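Provided herewith is a single structure, encoded as structure tokens, for subsequent inquiry.
With one protein chain removed, the remaining protein chains of the complex are shown where they sit.
Here the chain labels run A, B and C in written order, and each chain numbers its own residues starting at 1.
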Amino acid sequence: MYGLAFDVAHLLAGSMVVASFVLLYQDRITGVLNVFAVQAIILAFAVAFQAWFQAAPHLYVTALIALIVKGVVIPLALHRIVRELGIHREIEKVVGVGLTMLLGLALTALAVLVVLPVTGGAGRIGREDLAFALAVILLGLLMMITRRNAVTQVVGFMSLENGLVLAATGAKGMPLVVEISTAFSILIAFIVFGIFLFRIRERFDTVDVHALERFRGD
Amino acid sequence: MRLLLELLAQGVQMFLVLLTAPLLLGWTRKVRARLLRRQGPDLLQPYRDLWRLLCKEPVLAENASWLFRVAPYAVFTTVWIAAALVPTYATGLLFNWATDLIALVAFLGFARFALALAGMDVGTAFGGIGSSREMMIASLAEPAMLLVVFTVALLAGSTQLSAIAEFMLREPVGLRVSLGLALVALLMVAIAENARIPVDNPTTHLELTMVHEAMVLEYSGRHLALIEAAASLKLVAYLSLVACLFFPFGMVPTGSSPIFYPLGILAWIVKMTVLGTALATFETAIAKMRVFRVPEFLGGALVLGFLGTLLLFVSRVL
Amino acid sequence: MSLLGTLLGLVVLLLALAVAALASRPGTLWPRIVYGGSLLVAVAIGITASLALATAAEPARLVLPIGLPWLGLHLRLDALSAFFLLLLGIGAAIASLFASGYGGSEPEPGRILPFYPGFLAAMAMVCLADDAFAFLFFWEVMSLLSFALVLVGHEEETSRDAARFYLVMAGFGTMALLLTMGLLAGPEGSYDFEAIRTRELDPGLATIAFLLAIVGAGSKAGLVPFHVWLPLAHPAAPSPVSALMSGVMTKVALYGLLRLAFDLIGDPLWWWGTLLVALGTGGAVLALVHALVERDAKRLLAWSTIENIGIVAAATGLALAFSAAGLALPAALAVTAALLHALNHTVFKTLLFCGAGAVLHATGTRDLEKLGGLIHRLPFTGAAVLVGSAAISALPPLNGFVSEWLLFQAILVSPDLPQATLRLVIPAAGALLALAAAMAAACFVRFYGIVFLGRPRSPEAAGAHEVDLLSRAGLLVPATLCLLLGVFPAPVIDLLGPVVTGLGLGSSLPEQGVGGWLSLQPIPERRASYDGLVLFSFLILAGAFTAALVHRLGGAGLRRGPIWDCGYPDPAPSTQYTAASMGQPIRRVMGPLLLAAEEHVVMPPPLDPSPARLDVRLSDRVMDGLYRPLTTAVLALADRLNPLQFQTIRRYLVLVFLVLVGLLVLTAAGR
Partner (left out) sequence: MGETARLLVLGIPFAAAGLLSFVADYRTGARLNAAAAMAALLAATGLLVFERPEPGIYFIVDDLNTAFVLLNCFVGFTTAVFSASYIAHELEIGRLTPTFLRFYHAMYQAMLGSMSLALLSNNVGLMWVGVEVATLVTVLMVGIYRTEPAIEAAWKYFILGSVGIALAFFGTILVYLAAQDSLGEGMPALAWNRLLAAAPLFDPQLLDLAFVFLLVGYGTKVGLAPLHAWLPDAHAEGPTPISAVLSGLLLNVALFALLRFKLVMAANPGALTPGPIMVTMGLASLLFAALMLYRRRDIKRFFAYSSIEHMGITTFAFGMGGPLANFAGLLHMAMHSLTKSAIFMAVGHIAQVKGTQKIEALKGLGATHPVLAWGFAIGVVAIAGLPPMGVFTSEFLVVSSTFARSPWLAILLVLGLLLAFGALVLRLVGVVFGPPEGPRTPTHASYVPMFAHLAFVLLAGIWLPEPLVRWFQTIAAQLG
């Protein structure tokens, strides 16, 4: 029994990392949003499994929030914004896809290398989960620095927060308060981003972060 | 009673120096003339000149300030004291203990300071030329002089004049390299300070070359007399300094009875005539240097003086 | 305790005066009140300090509850600080007396009055401070207040730049001193000087502490490599403040050096002294060459301050070398020469700066080329500045000569030094000091001759008017003090006795006044003595005798006539020698080496009436060699880093990413 639960947690965390890699691979905004939705759904399952495994009912609430808010609401809203504001579909990448993938691999290796020697204090499941969560975080960060448009940057930021939630749920007994507040702040982050998007939209014709950089103070 | 006697001896020294100064000047002019196969002026001519100037009424420029009128007295007094302090016929006179060689050099500096300022007081181009050149020469001659003083003081163990003279008299000093260097440096400085031939022509009125004369251009009457007397006194001071430091034989050491004083005076007069003749012959043998070659000349004196001091610092025996 | 208490009370009085002066308005009596108050307090500080010196009592100590919480503020009045407080009292009294007359018509009292008493108070507290925090606290407050005083005339660009350069150099000096104190106090931070004195420091650290002390105190005093700000800042301040900065603040800096070198850092190594001697004497000659080509009166005096500080530093270095070699009496002689020269310099430099202030007040200009003939219109200032110039040129009856003489005695007493290099450096130092003395005389003949003698070179000089009564008193007091110190040096040297023993040199000079006519005989067996009184009376007697004799023989009449000038007098004042031409001979001799001077003459072809041109380019080797490259380097580095402000958000994220990954790799590797 112990082995199976362990394998399922592994599977879900691993698929989260795979989703991050696919996210890096996309070169169209709609593709990015859909893969992000898939990742959010996988996250929801992972959290739900953790809830079942740790017999901690509050995790189900987090799984539900993750599924609905990040799985469905945010991607749809982003799709509508992208359509309404007519943001051009093409994603300008800074670094070629091949190199990005290589960097991603190196980061995952680093994440595993850094977390695993940690002694087993946090229980076997916790350690692997932690390594994968760190990998998702680093890949999210990598996504933000290799993309030029604002939307893809924010999606990168969102996938980074997915990794956070994965890590939080992996930590057995992390009090509920923390999870709710995490969700709460992600929500706010999204709203703020939305307002900005409008403002940005209100001010410039394109949402490309590059256009923003011309107006720098000195 | 002893105090009175010592006061008398000091008085003799002061007036001996004062009266023989013009004579020495006359003697050097006479020897120069003879060497140039000229008759040359009478030995007593300087006295007549001084007397003539003394009785004439001085004419001052409109914008001459009080400094212009006070300067001759200050110059004459300081040079006279400097000359009086140098032991001529006897060491250990009353006022010798009041000061030492460094103060003597400083007194001559005071005279030069007053004369240079007086030169600039009336505000003419020549006064400026004289003062600036004089100060340039002084800024090299005085350190050379001080280095000579260092050399001699290091050897004698004190900067007190009569102490040095006695050391030279009694101690078996013998021929030392540092003393030789000091002597040459002192002679070069003496020539520069007294405005003798290679550095400055005492008899000339050619604007481009004169240094000492340029400063005193505006003086006349008794003021000029005082300055001329001061110049001659300065020559006597330097020559008797050379005699006292480097050829001290014939001087009466402190403490011995006064009957030897006339002998001392005689020896001093002989030394003065010998040095006067040497000076005159040196002047006729050499031509005047361009003004801006004087720094090299005095630079040489500075280096010699420094070498003398350095040698004494490095080893006691050199 | 009572003396230290009264001193503290006086300092508080000064602070009260400073705070009250914040309310000063132009045209009111405030300048008189502030300067008068400062004068009274300065005199009181002088008297209390001389009392402390005379009684040579045990050092009084006091701890106030302010300052560092666990340390408190330690104050201590020992002989050394009493002497420098006496020096501060004299300098401040002269400057305040002069300012009360001259400063009366201050256009902007609000800018100067609040800071003037504060500046005095800060200097006094530096001398009393007995722990590292208090010392540096008041040291930096002294710099800050003098910075504000330099900015009094901040309309001109030059005084703003001067003030800025000054404060940055002051900051640099304080940082050096802070490092010294850190080294002396050790890691556990026992900043109290008492603890530092008992703490043993190994020679390596002591050497670093000493070098940093030279950098810190030297940059405030104006020791050569750190002197560049002084000729810019001191002249920019109003004259009484320049007098205080040059006369007193530089001495407080030297007090800092003496306190650190002798009292706190413990037994010196032999080469420490040689470094200070080399810096001092070399600096003196360099400063004088600059003074000889200087065109601005107050900058000339500032360069001369650097020269005199060089001499005092050389004397201190000599004392260090002697005490390292174990020669107690010569060390005492050298320290006495240093302290006496510091006192003399305070007196005659304050006089000269007040004189320059009077000239500036009368003619409105400091440019030597526009002055001349002022002795007729400012007779009183002329006489006082003449005494000052004679004193600074070390001429016999005055005080400048006494300290010069003592220093030469110290050099001559030192042939039996064990170290070989010392036996080379000391004679070289003697030669340079002799050169400096002679060039100082040349410099001040030029200064006095161009400013006061000859014919006025500009209408302002022609229309000059004498300063009022109080300022005249401000000039008379230092002039008489120069004479008194020159004629009666023996009592002053006895007063210095406890200071010298306090520095831990083992012995001080024997009793001076005993040798009959108060003659000065520092080392008995050398029989070299200097008797100011006898010489002075000898001078007066001989002078009177000559004058009487000449007047009786040749009569007292005299006639006024036109200037002779070899027969072709020219009324135009421009035919006179100017400041540049007066300095030209010495500039030809020393210029190429020390000032990188290049002369370029453009002669028109024959028959071409166009004028010939002579331009001379002088440059300050230290400024161009050290400070300009430093500033350009900093600005170049700033330019290279500047683009970092204008990057895209993505690039900043890359920075964050790199830091994170770097640290992760580090911790992974760290295990």
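Here, a residue touches a chain if its C-beta (ideal position, glycine included) is under 8 Å from a C-beta of that chain, and two chains touch if they have at least 3 such contacts.
All values derive from a computational prediction rather than experimental measurement.
**Student:** Quick check: which displayed chains does the absent chain contact?
**Tutor:** Counting the whole assembly, the omitted chain is in touch with A, C.
**Student:** Specify the residue from the set A:Val18, A:Leu102 or A:Val118 that touches the hidden chain.
**Tutor:** Result: among the candidates, A:Val118 touches the missing chain.
**Student:** Decide which residue listed in C:Leu136, C:Leu149, C:Val312 or C:Cys443 touches the omitted chain of the complex.
**Tutor:** C:Leu136
**Student:** One chain is left out of this view; which of C:Arg32, C:Arg61 or C:Arg160 touches it in the full complex?
**Tutor:** In the complete complex, the chain left out is touched by residue C:Arg160.
**Student:** For chain A, which residues touch the unseen chain?
**Tutor:** 114-115, 117-119, 121-122, 126, 130, 133-134, 137, 141, 144, 150, 153, 157, 160-161, 163-164, 167-168, 171-175, 177-178, 181-182, 185, 188-189, 192-193, 196, 199-200, 203, 209, 212-213, 215-218
**Student:** What does the interface between chain C and the hidden chain look like in terms of residue numbers?
**Tutor:** Interface with the chain not displayed, on the chain C side: 65-70, 132-133, 136-138, 140-141, 144, 151, 154-155, 157, 160, 163-164, 167-168, 171-172, 175, 178-179, 181-183, 185-189, 191, 208, 634-635, 637-639, 641-642, 644-645, 647, 649, 652-653, 655-656, 658-660, 663-664, 666-667, 670-671.
Basically, only the chains that are shown with their structure count from here on.
**Student:** In graph terms, nodes being chains and edges touches, is this line, ring, star, complete or other?
**Tutor:** Looks like a simple chain-to-chain line, open at both ends.
**Student:** Skim through the chains and flag the pair connected by the most C-beta pairs in contact.
**Tutor:** B-C
**Student:** Taking the mean of the CA coordinates per chain, how far is chain A from chain B in Å?
**Tutor:** 101
**Student:** Between chain B and chain C, what distance separates the C-alpha centroids? Give it in angstrom.
**Tutor:** The computed centroid separation for chain B versus chain C comes out at 35 Å.
**Student:** Spell out, as numbers or ranges, the residues of chain B touching 2 or more other chains.
**Tutor:** None at all.
**Student:** Please give the residue numbers of chain C that touch chain A in the complex, ascending.
**Tutor:** 645-646, 648-650, 653-654, 656-657, 660-661, 664-665, 667-668, 671
**Student:** Provide the residue numbers of chain B that touch chain C in the complex, in ascending order.
**Tutor:** So the residues of chain B in touch with chain C come to 54-63, 65-67, 69, 73-74, 76-78, 80-81, 95, 97-100, 102-103, 106-107, 109-110, 112-113, 116-117, 120-129, 131-133, 135-136, 138-143, 146-147, 150, 153-154, 157-160, 163, 205, 207, 217-218, 220-222, 225-226, 291-292, 295, 302, 305-306, 309-310, 312-314, 316.
**Student:** Which residues of chain C touch chain B in their complex?
**Tutor:** 372-373, 375-376, 379, 382, 386, 390, 393-396, 401, 404-405, 408-409, 411-412, 415, 423-424, 426-428, 430-431, 434-435, 437-439, 441-442, 445-446, 448-450, 453-455, 519, 526-531, 534-535, 538-539, 542-543, 546-547, 550, 553-555, 557-566, 569, 573, 575-577, 581-586, 588-589
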